[in-house]
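For this view, one protein chain was removed and the others were kept in their places.
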Amino acid sequence: MGKNRLEAFSDGVIAILITIMVLELKVPQGVTLASLAPVLPVFLSYVLSFVYLGIYWNNHHHMLHACGRVTGSILWANLHLLFWLSLIPFTTAWMGENHFAALPSALYGAVLLMAGIAYYLLQQQIIASQGTDSLLRRAVGTDWKGKSSPIVYLAAIPIAFVSPALAQALYVAVALVWLVPDRRIERVLGSGEA
Amino acid sequence: MGKNRLEAFSDGVIAILITIMVLELKVPQGVTLASLAPVLPVFLSYVLSFVYLGIYWNNHHHMLHACGRVTGSILWANLHLLFWLSLIPFTTAWMGENHFAALPSALYGAVLLMAGIAYYLLQQQIIASQGTDSLLRRAVGTDWKGKSSPIVYLAAIPIAFVSPALAQALYVAVALVWLVPDRRIERVLGSGEA
Amino acid sequence: MGKNRLEAFSDGVIAILITIMVLELKVPQGVTLASLAPVLPVFLSYVLSFVYLGIYWNNHHHMLHACGRVTGSILWANLHLLFWLSLIPFTTAWMGENHFAALPSALYGAVLLMAGIAYYLLQQQIIASQGTDSLLRRAVGTDWKGKSSPIVYLAAIPIAFVSPALAQALYVAVALVWLVPDRRIERVLGSGEA
Partner (left out) sequence: MGKNRLEAFSDGVIAILITIMVLELKVPQGVTLASLAPVLPVFLSYVLSFVYLGIYWNNHHHMLHACGRVTGSILWANLHLLFWLSLIPFTTAWMGENHFAALPSALYGAVLLMAGIAYYLLQQQIIASQGTDSLLRRAVGTDWKGKSSPIVYLAAIPIAFVSPALAQALYVAVALVWLVPDRRIERVLGSGEA
């Protein structure tokens, strides 16, 4: 079974998730700068989630590039990832509309944690389908980013109840680390073709 | 006529249906755990419908894989299926926001029933277009899952008025049965290629 | 320039239009049959518009199949068609929520009229790009459906102010005529390939 439709479906879901978050930017009643103020925290949380969904799309793109055959398990591991990503607009809006309060910030981290775990499970399914000489296994190597991100999210959840600002800083930090595209896969794929 | 555009269109509609259900997860007013409570039943109904739409996407994927030429009848049978699937976000929200009350639970089952029938009609159209030596006919075999699911939905509709919880349990049970991907088609396709 | 991206973009827009109409099916407050009653006219107008958008997608599919090269004029003629189609969810909701009142029914027809004209202009652009031996020109032939539909819509607009029900009947009648897929193009393409 080809992977084109899996890619197209995932792209569709992520594209829609990115754009429906915009619907949470409620049109202000007035036409003054002050009337824009309540939109600002929602806007900031939108920027953060846009970057996260962009990272997931980007890395998903790379990971599937190293995937040959799509099995039933990969299909469901992919849907599982999309499920957690689909909750991001909800947690983004709750966090933004409540000025990054403790519980919404913690739930935002919990959904990121579950998405990170789902991404890892999908990666393992693809590696398992490729057997012992897995191209993807060599490509991800020690996978320190994939393994450390969930730990940071896990830490951010209790931290959010002490200092929501620190939890936000951790979410931003992880995003910045991931913004560097996953050149490992590009490199291994390049050497594989060479 | 190629089937790529049919697949892409169906994927697009299903991807959008899955994600607009998220819009029914209304952002709570407060920031306490108690304020999250009203979201819980809507969330649970979202999970159930996410799984159902995932199953339809997955099986649709397999079924079209066993389909060669797309006729006008197949196009319309496919749109007919998408029509019933498009009502799932509505019935999901009605059921979730009313804590799985009797009538919404029955209507949820009625839409699942119509979608199941539409899926069956689409399958028959594809088989008819393939003639006596239909690959898909051999692939689906006795098709006990496709034939028994509508019967369960049909039973769940009156049951919902007696015990909505039992109707829900039936919906969950059918979903679990379908979660096993349709290996029949994979197998027959595999042997066909061999 | 290839036509794949034009098809994919049009499919995306039509898929989204079909599904955002579902958002107008507002979740009822109660859980009784009576609470479902206000949804019924919106549902009926949804069915009509679903069929119309399905017809456009279907015929668009066929028409682009007979189109080779995509020019800038074709791109814009296609966007012009998508613009009028994009207004269908608005007119559908206005008509449905107001129980098929006169002015909303007339506006519904006006948007169908403009979409029909836009479809005709797109067809002419494709024919013009193909020169004197246009495959599409031969395929559409006298194009009695394409030419008579706008006349029916044009008649339905004033009729809606006298009898909205008659205007609706005309919209349904045109939809039924178009439900028969455009076999002309299939036939000419088939003979062209033979």
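Letters A, B and C name the chains as they come in the text, with residue numbers starting at 1 for each one.
In this text, a contact is a pair of C-beta atoms (placed from the backbone, for glycine too) under 8 Å apart; a residue touches a chain by one contact, two chains touch by 3 or more.
Not measured: the values here are computed from a predicted model.
Enquirer: So which of the visible chains would the left-out chain be touching?
Expert: Touch partners of the hidden chain, whole complex considered, are A, C.
Enquirer: Tell me which residue among A:His65, A:His99 or A:Lys145 touches the hidden chain in the full complex.
Expert: Residue touching the chain left out of view: A:His65.
Enquirer: Can you name the residues of chain A that touch the chain not displayed here?
Expert: For chain A, the residues touching the absent chain are 7-8, 11-12, 14-16, 18-20, 22-23, 25, 27-28, 31-33, 36, 47, 50, 54, 57-58, 61-62, 65, 179, 181, 183, 186.
Enquirer: Counting contacts across the full complex, list the positions on chain C that touch the omitted chain.
Expert: Residues of chain C in contact with the hidden chain: 1, 5, 8-9, 12-13, 16-17, 20, 23-24, 72, 75-76, 79, 82-83, 86-87, 89-90, 93-94, 97-98, 101-104, 107.
The definition used in the following text is that only the chains that are shown with their structure count from here on.
Enquirer: Copies chain A, chain B: same or different interface, half of numbers shared as the threshold?
Expert: Mostly different residues.
Enquirer: Between chain A and chain B, what is the gap in Å from one C-alpha centre to the other?
Expert: It comes to 26 Å between the two C-alpha centres.
Enquirer: Any idea how many Å lie between the Cα centroids of chain A and chain C?
Expert: Their C-alpha centroids are separated by 37 Å.
Enquirer: Going through chain A residue by residue, note those that touch at least 2 other chains and give them in order.
Expert: There are none in chain A.
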